[in-house]
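Omission of a single protein chain aside, the complex is shown with its protein chains in their original locations.
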Amino acid sequence: MIQMTLIQIDNYGPWTVTPNPRNESDLQILQAELFADVQRQFAMKKGLVFFMRFDNMLAISNGLNKEDHLRIQRSIRNRYPITISMGIGTAKTPYEAQKLATRALQTKGGAQSEERKEILAIDSLVKPEDSFVQIAHIDINGVTESLTDIIPAFDTSFLVNRAQHYLMTKLIEKGALLFFIGGDNFMSPCNELSPKKLLQLLEEIDDEIDIALKAGVGRSDNAEDAAYMADLGLEEIREGNTDELIHVLEK
Amino acid sequence: MIQMTLIQIDNYGPWTVTPNPRNESDLQILQAELFADVQRQFAMKKGLVFFMRFDNMLAISNGLNKEDHLRIQRSIRNRYPITISMGIGTAKTPYEAQKLATRALQTKGGAQSEERKEILAIDSLVKPEDSFVQIAHIDINGVTESLTDIIPAFDTSFLVNRAQHYLMTKLIEKGALLFFIGGDNFMSPCNELSPKKLLQLLEEIDDEIDIALKAGVGRSDNAEDAAYMADLGLEEIREGNTDELIHVLEK
Amino acid sequence: MIQMTLIQIDNYGPWTVTPNPRNESDLQILQAELFADVQRQFAMKKGLVFFMRFDNMLAISNGLNKEDHLRIQRSIRNRYPITISMGIGTAKTPYEAQKLATRALQTKGGAQSEERKEILAIDSLVKPEDSFVQIAHIDINGVTESLTDIIPAFDTSFLVNRAQHYLMTKLIEKGALLFFIGGDNFMSPCNELSPKKLLQLLEEIDDEIDIALKAGVGRSDNAEDAAYMADLGLEEIREGNTDELIHVLEK
Partner (left out) sequence: MIQMTLIQIDNYGPWTVTPNPRNESDLQILQAELFADVQRQFAMKKGLVFFMRFDNMLAISNGLNKEDHLRIQRSIRNRYPITISMGIGTAKTPYEAQKLATRALQTKGGAQSEERKEILAIDSLVKPEDSFVQIAHIDINGVTESLTDIIPAFDTSFLVNRAQHYLMTKLIEKGALLFFIGGDNFMSPCNELSPKKLLQLLEEIDDEIDIALKAGVGRSDNAEDAAYMADLGLEEIREGNTDELIHVLEK
């Protein structure tokens, strides 16, 4: 079972334009620092946060209980001009878990409601003995040599975004999620997705848009260790220790 | 003329896995803080940075000269475990400017070269009298009501990414760029793109993927003021002061 | 028993002037961010860090084990241009605990040794059942009314520093420590110091340098809760709910 937390800035849209539009650079800094901050706090308990839309972040939160979440909310309230609400859900697939997390929060009021503030809506928490996280770390083959050092920077970004779009489209159908994590790297929480299915999916993308991908897959009872196993798996492929496009490691 | 700076972390890929893969949460924090930090420094001179791929960021840098860039490089070197190289280009369109900026940097060595470090490669700097920036701030109509408060968080993210992909595809052909800035918001540096063309492009997207967009367009001699004018333009539409999908303001 | 951790930047002095003196503003930012960062990580486990000399920080670390310390060291290594070594000591008094922590680290090499790097030197860790922290939160009576709003800012700072110097001098003799925490506030980890002794000490200072102090004293099995109890105690005095200069609360 994977536990996911939806982190939502309360009433953020209206705040950004009250009384006048706030400076864009300030908002960009605020969002990036909030993400970094929340990340550091989840990471202390082996969770992992994805920035997603910045005003809505998703975290794999196996190992964090109710008190941990409340502490993070309090810490943000004390240091930022905004507050955050959270929803927590647990399920067999990451897609289902975030769906439950979202619904739990949605029933407490709208994201732009002036009344809803610092809600912690818990649909379910994973039991230690059921805790399981599978993450795929996916990247594009030879992106530096073939793209970064040759074509314009924005064109590379365009191609990475194209890969992301196709990956998202295909993974969501399998109950998996997909997040861009910088460079040419993606992380996919993908409990219940078999390596075989994932491989097939990467091959489809290569066929359809001619972007060659590879993936390390890691499994553990928490996000940090699963991500690390996925990193090691990807290194195995990069170093040519395996001919496969996918390498699975478990801790 | 718009001036764009490509900011590239030196030899970042190899660093992230040396001697072993570094913890993913640490890398996410590092990237987010570096972006926030660079943003704050460009913003002091009315520039604006987009995170793009985090290891490669693009900035509108009208108003920043060589010394300003060197100062930012030094400041990063003194406080981070990595260094940054930069390329600067100036052109009529943002696409062309980033292309020149990229090429200037590429000629100094590869992004993963161990020799290349803290390069500042200047193709061209804009003259104060020629300085001009046009930015469109684009968002999705009623995303909170129709998406955030109703469907799962990841599905909303998927739709926003879909809009981004279509916007990028169409804007790049016009010499314009597109960056996701959080929530359901995008910013497009788009010198030389007429409001009429932009409108047509938004309507095409509505037809093709059924996502309704609107845009404020701002013009000034620097990124900060152009972005602010774009924000104000968007507010005019949101508040119903105009029936158009695009509103242009100049400072 | 109180557990204290000495956090020391490795080989920092030489680094700040290699190859040339680094910009002072950069060093100030680096030090402040490192402190904030380490603080956030200790705080996730209810620890509390004092900046002390910035290159040498002291933390009350009851509740943090070896793995927690290693995680913090790794996290800093991945995001800063410097690394940190730590020593951990446990004793009846805070003074004795930091002494053991310091000695443990000193035996592993000098602060400016090029060989010593990222040492974790553990003299002793507190057992959960023995964990006890007493903290006094001390402030100056009416500093805003009598100083901040009337005399020059630096003069106020001078008087606060004077109070600090006298407090340090007297507390160290009792096995207690004293840290400035901003404004007119001090925190004193002070296990084994009786409220009566503390009161006497505050009265001596009032007599000697005419600065009137008051203190909330908190007790718990961790730094966070002890500090909070001390805050509540101080509020009791501020609000006039007690006539005493010292108020003790326990959790």
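Structure notes:
So that you can tell them apart, the chains are marked A, B and C in the order they are listed, and the count of residues begins at 1 in each.
Simple rule for what comes next: a residue touches a chain if its C-beta (ideal position, glycine included) is under 8 Å from a C-beta of that chain, and two chains touch if they have at least 3 such contacts.
These numbers come from a predicted model, not from an experiment.
Residue B:41 is the one among B:25, B:41, B:102 or B:156 that touches the chain not shown. Listed residues C:3, C:62, C:156 or C:220: the one in touch with the omitted chain is C:156. Residue-wise, the contact with the chain that is not shown comes from A:79, picked out of A:79, A:127 or A:251.
Remark: the omitted chain is touched by one listed residue; of C:102, C:134 or C:191 this is C:102.
Although one chain is not displayed, subunit C still touches it through residues 6, 8, 12-13, 17, 20-21, 23-29, 31-33, 35-36, 39-40, 42-43, 48-49, 51-56, 58, 95, 98-99, 101-103, 106, 110-112, 144-145, 148-158, 160-162, 164-165, 168-169, 172, 177, 181-184, 187, 224, 227-228, 231-232, 234-235, 238. Seen from subunit B, the chain kept out of the figure touches residues 37, 40-41, 43-45, 71, 75. Residue-level contact of subunit A with the missing chain is found at 22-23, 26-27, 29-30, 33, 74-75, 77-81.
Convention: only the chains that are shown with their structure count from here on.
If you lay the C-alpha trace of subunit B over that of subunit C, the rotation comes to 180 degrees, to the nearest 5. Separating the CA-averaged centres of subunit A and subunit C is a span of 36 Å.
Subunit B and subunit C, compared by their mean Cα positions, are separated by 42 Å. Centre-to-centre separation of subunit A and subunit B, using mean CA positions: 21 Å. In subunit C, the residues that reach two or more other chains under the touch definition are 75.
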